[in-house]
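Just one protein chain is left out here, and the rest sit where they should.
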Amino acid sequence: MAGPVVFFALFFAYPVVAIVGRGLKDGDGWHLARIGQVLAESGVRHVLWFTTWQALVSTALTLLVALPGAYVFARLDFPGKQVLRAVVTVPFVLPTVVVGTAFLALAGRGGLLDEVWGVRLDTTVWAILLAHVFFNYAVVVRTVGGLWAQLDPRQEEAARMLGASRAAAWRTVTLPALAPAVAAAALMVFLFTFTSFGVVQILGGPTFATLEVEIYRQTADVFDLSTAAVLTMIQFVAVGAVLAVHAWTVRRRESALRLVDASLTARQPRGAGQWALLAGVLLTVAVLLVLPLAVLVERSLDAPGFASYRALADADSGVFLVPPIEAIGTSLQYAAAATVIAVVIGGLAATALTRRDAGRLVRGFDALLMLPLGVSAVTVGFGFLIALDEPPLDLRSSWILVPLAQALVGVPFVVRTMLPVLRAVDTRLREAAAVLGASPWRVWREVDLPLVRRALLVAAGFAFAVSLGEFGATVFIARPDNPTLPVAVARLLGRPGETNYGQAMALSTILMVVCAVALLVLERLRTDRTGEF
Amino acid sequence: MLLSLRGATVRFGGRAVLDAVDLDVAEHEIVCVLGPSGSGKSTLLRVVAGLQEPDAGAVLLAGRDQAGVPAHRREVGLMFQDHQLFPQRDVGGNVAFGLRARGVPRAEQGERVRELLELVGLPGAARRAVAALSGGEQQRVALARALAPRPRLLMLDEPLGQLDRSLRERLVVELRELFGRLGTTVLAVTHDQGEAFALADRVVVMREGRIAQSGTPLEVWQRPADAFVARFLGFENVVEATVTGQNADTAWGKVPVPGDAPQGARTLLVRPAGVRLVPAGEGLRCRVAARTFRGTHVAVRLQPGDAPPLEAACALRAAPEAGDEVGVEFDPDEIVVLG
Partner (left out) sequence: MGITKKATILAAGLGLVTLCACGSSGGGESGDSRTVTLVSHDSWAASKEVIAAFEKESGYRVKVLKDGDAGQAVNKAILTKGNPQGDVLFGVDNTLLSRALDNGIFQPYEPKDAGRVAPESRADQGRHRVTPVDTGDVCVNYDKEWFSEHKLTPPASFDDLIKPEYRNLLVTENAATSSPGLGFLLGTAARYGDGWPEYWKKLKANGVKVVDGWEQAYNEEFSGSAAGRKARADRPLVVSYASSPPAEVIYADPRPATAPTGVASGTCFRQVEYAGLLSNAENPEGGKALLDFLIGKRFQEDLPLNMFVYPVRDDAKVPADFAKFGPQAKNPQTLDPEEIAGHRDEWVKSWTSLVLK
């Protein structure tokens, strides 16, 4: 437990407190009146209202679109299911710079919707909402579908034997069992959309702003740290509340349900209804998720003879001191380091949280671990800058800072993946080992590790993919000239000229393929109880 | 004393699961803690093993206070109720686990695993997967695993609980013989009196976290300390009585008691063998409510008017039919006046 606590104290709490303190401290005293002043501004109230409104609508839309998908992925067998499940997860780990561009190809000018129906959404709030669906589709499919696949269908059959109609059986047996998972997924989607940054920044234009975007503007553009500090605190409180509710639903979800092997519950679609559902879901996935990704690939291949890809190896392009292709190596290296950190810290935390005698304080830490997901990357980035500036922790220009920031985002995924598996390990197995003379470390290595190895690999893979795509914090951290893939893409997009654009698309495609491959490997490793992601 | 508990107390949410328990186990002794579920006997083992910190009191092993000594440094063995074999290791890996944890050289490990598997009657099973073992085999592997590091004290939690009856009866004899040969000190807990009496040098009966009685199996069997112990041992004929001289007044009328019986308001135990059936009209008048064949004898359930029912043991041939009217007389040699 000590490791994760120190890690979060040093690399999360301390920097965030430092930057908030810088904004709210007036000489020696705290300038708390500022809170009231900021809240009284109508612009701020509008941002708060918009943030909440769009998060609620996005969450509802995502559930509406993704729940049929959750059913189809859980209960129906069809060729290419595994690949498709990996594909729908790709947007979730792709950097928003890439996704924004891809999404405009769907809903923007000349996009599919424009071509077919003459509808353009790129300047309306619908673009934001749809992009949120695009991003979070996988969260619902994985969280709800994962459980759905393991619900024993015989429970529903038993209800039908007792005279319940198909609908009644679903409503009285399956729905209550699924409800906590749906609630947890909805809360995660709400959290991700409430703190949405890249999507709103790219698609929202100057008129729409979430709290997160406003914090960014106040910090990075206006340099009004006190307003940013107040907004950060507001967001913190809101996210804390969401996480508290989430923790509660998670606990309820871990209550005993009759679970069976997922491979036993799925079967060939039967009847016109199921075929129609399958077709509908496949069509949604194709239009909403695959098409935008395909546009990226198409644009990267626009230059004849893979010129965009060949240009990546060229050092003289001027945008970087190194050939852009080296960004792949850098990214992989950073992501690997971030994964190691996230797995060690997340693994330790999950282990501590599984201890039978874990008190309420420790269980609270469960929710705290999720907080980095709800704190603006610019806050963390600036916080690092002023907090970690003294030896022995003068890490400001050290390369390790980037993996550290990425690990902050990766840890929650590791914890949420490992926790259910670790909790399923019989405590007495550990006790048996202890009585046989095994130290706690050996118990972990010899009892827990072999049982959770697959979950650990899944967690590591997720942390890896998330680190690979992490953009927000990475771009705020000063670094010598070795950009990661998302940073390189952003920088290429920031320059005029065809080859720059082509290279940006080519790098995005490479990033996408790396993520997809990582996720496909995870699909193979997926165990029955590997958490909600 | 190898093991001493001094006022060991464990509370869960205000309720004392273990209530100021004092217990000694001498070297080479086999002690069996007997009690119904919830009497605190498993907690007792966990406290000794170091898996549960006592809220008060002390655990001493070979005279040394174990406070703050973690489970893996206590050098005691514990065989769990449902074995808890490591599913990811084969039989040999399970048995060798404690040896590896203690850093025993590899060659020696192999030798010891072979020796132990032979000892528990599973020679050559080292490479088998634990999932492929039957219940009795798992039992043996668990035992071999617990014995392998030569623990100072071996603790068994319901060692034979999950096995079928015939296997259980055979194994309990094997176990006693094995422990005697190895000179192992054993602290076992069980809810099955047959198992306890067959295995133990000394039996400790627990009730609601306290020790109700401690003694050799014979002592406990012959002179249960109180009504609880008597009932737990399976005796049905327990009744309130007022003892005066060599007689006691009970709901069954006047019952003769042994000469040295304590006087006054007491609880009386009448062993089934002490209930003698006589022709109807003599003694206490009863109706036969039921009879159950018990192999060596027939247990007859008798209903004496509106007094509490009585259980009698009779020879196969002499057993009356259900519904018969009989008379009952009592044999003072089979009657115990409880404390």
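Labels for the chains are A and B, by order of writing; each one numbers its residues from 1.
Following the convention adopted for this analysis, a contact is a pair of C-beta atoms (placed from the backbone, for glycine too) under 8 Å apart; a residue touches a chain by one contact, two chains touch by 3 or more.
In this text the structure is predicted, and so the values were computed from the model without any measurement.
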Query = If the full complex is used, which shown chains touch the chain that is missing here?
reply = A
Ask   = Which of A:68, A:153 or A:205 touches the chain that is not shown?
value = A:205
Contact with the hidden chain (one of A:53, A:223 or A:275) = A:223
Inquiry  = Contact with the hidden chain only, please: which chain A residues?
reply    = 1-2, 5-6, 9-10, 14, 22, 101, 104-105, 108-110, 122, 201-202, 204-207, 217, 219-223, 299, 302-303, 307, 311, 315, 317-321, 352, 355, 357-359, 361-362, 382, 385-394, 396-398, 475-476, 478-481, 483, 487, 490-491, 493-502
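The definition used in the following text is that only the chains that are shown with their structure count from here on.
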Ask   = What whole-Å value do you get for the distance between chain A and chain B if each is reduced to the mean of its CA atoms?
value = 56
Task = Over in the complex, which chain B residues touch chain A? Could you list them?
result = 46, 49-51, 70-78, 80, 82, 84, 86-88, 97-98, 101-102, 145-146, 149
Touch list for chain A against partner chain B, complex = 426, 428-429, 431-440, 442-443, 446-447, 450-451
